[in-house]
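Missing here is one protein chain; the remaining ones are kept as they sit in the complex.
After this line comes chain A, so read on.
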Amino acid sequence: MPKDHGIGASSKRREDVRFLTGDGNYTDDINVHGQAYVHFLRSDVAHGRLTSVDTSEAGKMPGVVRIFTGADFEGVGGLPCGWCVTDRHGEPMQEPGHPVLAQGKVRHVGDPIAAVVADTPEQARDAAEAIIADIEEFPAVVDMKAALKEGAPKVHDDLSSNLCYDWGFVEENREAVDKAIQEAAHVTTLELVNQRLVANPMEPRVAIGEYSRARDEHTLYTTSQNPHVIRLLMGAFVLGIPEHKLRVVAPDVGGGFGSKIFHYAEEAFCTFAAKAVNRPVKWTSSRSEAFMTDAHGRDHVTKIELALDADNNFTALRTDTHANMGAYLSTFAPSVPTWLHGTLMAGNYRTPLIYVNVKAVFTNTVPVDAYRGAGRPEATYQLERVIDKAARELGVDPIALRRQNFVTEFPYATPVAVEYDTGDYNATMDKLEEIADLKGFAARRKESEARGRLRGLGVNCYIEACGIAPSNLVGQLGARAGLYESATVRVNATGGLVVMTGSHSHGQGHETSFAQVVADMIGIDENMVDIVHGDTANTPMGMGTYGSRSIAVGGSAMVRATEKIIAKAKKIAAHLLEASDADIELKDGAFTVAGTDKSVAWGDVTLAAYVPHNYPLEDIEPGLEETAFYDPANFTYPAGAYACEVELDPETGKVTVERFAAADDFGNIINPMIVDGQVHGGIGQGIGQALLESCAYDENGQLLSASYMDYAMPRADDVPFYSVDHSCSTPCTHNPLGVKGCGEAGAIGSPPAVVNAVIDAMQSGGHKVDHIDMPVSPSRVWTAMNG
């Protein structure tokens, strides 16, 4: 029987009521008394020198409060990068400055040149159009390999080249890997592109800066996945505001998918300008602006070589990737193609020797950073594609080839630094074969063929490193932040609880699932527990939500704090029951002396904590409130197997996803309904990447896909119902809930399944195509088959 409350129950989401009735409180719904509005004048060329910015006419226009240019920010810090990668030679990456408003040069279409603050948004926009910005246009670098050529235009004049870093991992293995590939019985090589994507949460970014002169206090309302991180980065590195004078509020946030992790110029601008003009300043991004300013994702060009012995065992893997950083280093950009990518190249397999080379490149494009999966989808995609190609070349079943090479004993230390604690990859593959009805595929293919369509099946595995991350480890790898999480559990006198978490929910349903955990631990109704997040004024310092970390790290902090609450409550109960606290048991919201019927209710104990008339004041303080910080011992390693069936119309090249199945191992599950939803959403984005989405630039650095007219988002009629299962569970061994995280799996595991299925469909029609790049558009498919 499914549980109806607590851990493991599909509790309905309490946050839904406000979202379903229009009562959500998104940042753009907030209006602060007296606020002015800012409109940014943005560069319409990709690369050039700003020779003059004439604001004289614009400044006279109605409603204009003040116009800011780069000169106003000369004494102000730039946007910081939170991760320093060390290159193959032991040198730090090249790290350019990133001014709030462009100074001297513009480096991508959308780079902000000036900002008009006015009484209304319309007045700000009208005045921005009257600014005359004179730009001496330079040739742009867009293609990564061209950007690295001798004599290529430099994005940053003060750097030696457009190379951010040349990273080798594991550098000591380089020669051994080369040798193993040279001596292998078979080597399969694949060159592919993991195309640039735009995260596109449905809520565009918004920032509102507010300043109290009397208190010298700043408030920033912003669409962020991690308000404390923004407070620290902006306060310490950009504006020089101590944290106790800066409050950052991220209320209801309409999706993030990584793009709302980062500290953006508009946040710093609104905070700065609110003090400068002594009025609140609000910015609401348009969607076109979002395409030009939200950090983009992926954009890797990769060559991968897989070596196998005569028995088809994987013996070595070598990859060579160019990763686009864009024009500036976004907050965590350098970590994505390195530590979030190279460490996952072992996948689910026992490949003893691996070498990953990544060249990160500056170009005149929007900065690229983490997007759902962040490095792990890129690793999974190349690996699962090359394995399918190897199986085809060797004439073996692709599932059997995978099974033969699976890691089966745990813990397993990969040759790429990480150690998988648990997993059972055969179990998830068995489950996949069942839920995807792989036995029925031949009949379905026949039926498709009878209608003149080709049908293909693609299967792949994935593993990811989540629960980010052990602080001491990431510190050694270049992180400039810790990656613990925090929780404060406040119990009120009448027994209700408020949990203040450093995690942030922007669709994940923490208000429901976190409450399930605490209620379960105490044995009380979920409605007695409220979850508070998103405001630095009332939550402990936390690192926020990304990297499928919230339940694994934030949930663990909450468990630790609740354990402290329970330990103290037991002491109070022992006093009330005149027993030893070692004999007190907590069950179903009551404290009992073990082996007796003497008991006291949760509410009596909480009341005693705040009305301590009969209370062990000599031993413990009154009150019942505890805080815990949790720093994980390892990453978690969710893994699974995915299957996609496509139908392909050979007349048009149009591909439709007919069936999609996902068998995941997320360890223990708190709310199965929410977990299903997370996987569905990830698969939807993965199908979007595989078939539809592409962020395109022309050779001059003009962004061609800057609206939903040009950037193909997956729609309801592009996807099928998905069959998802997470019954295969090998609980995480090192966190108290045994949880692994589920937020990114769908987006990581699904693109190779779709593309492998398309190739299988083409092959079934006699077309000897073994590679096609994403998005697998009808024209690409038709050309591959007929070109």
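The rule we apply is simple: a residue touches a chain if its C-beta (ideal position, glycine included) is under 8 Å from a C-beta of that chain, and two chains touch if they have at least 3 such contacts; residues count from 1.
Just so it is clear, contacts and distances are computed from a predicted model.
Student: If you had to name the missing chain as UniProt does, which of "Carbon-monoxide dehydrogenase small subunit", "NADH-quinone oxidoreductase subunit D", "Dipeptide-transport integral membrane protein ABC transporter DppB" or "Tryptophan synthase beta chain" would it be?
Tutor: "Carbon-monoxide dehydrogenase small subunit"
Student: Have a look at A:Leu438, A:Met713 or A:Val769 and name the one touching the chain we're not showing.
Tutor: Answering carefully, the residue with contact to the hidden chain is A:Met713.
Student: Thinking of the whole complex, not just what is shown, which of A:Asn200, A:Ser335 or A:Gln382 touches the missing chain?
Tutor: A:Asn200
Student: Using the touch definition up top, pick the residue from A:Gly209, A:Pro638 or A:Gly677 that touches the left-out chain.
Tutor: That would be A:Gly677, which touches the missing chain.
Student: Which residue among A:Asp16, A:Glu175, A:Asp397 or A:Glu585 touches the omitted chain?
Tutor: A:Asp16
Student: So that we can see where the missing chain sits, which residues of chain A does it touch?
Tutor: Touch with the absent chain occurs at residues 12-13, 15-24, 26, 28-29, 122, 200-204, 252-255, 257, 286-288, 435, 506-509, 673-674, 676-677, 680-685, 687, 707-709, 713-717, 719-725, 746.
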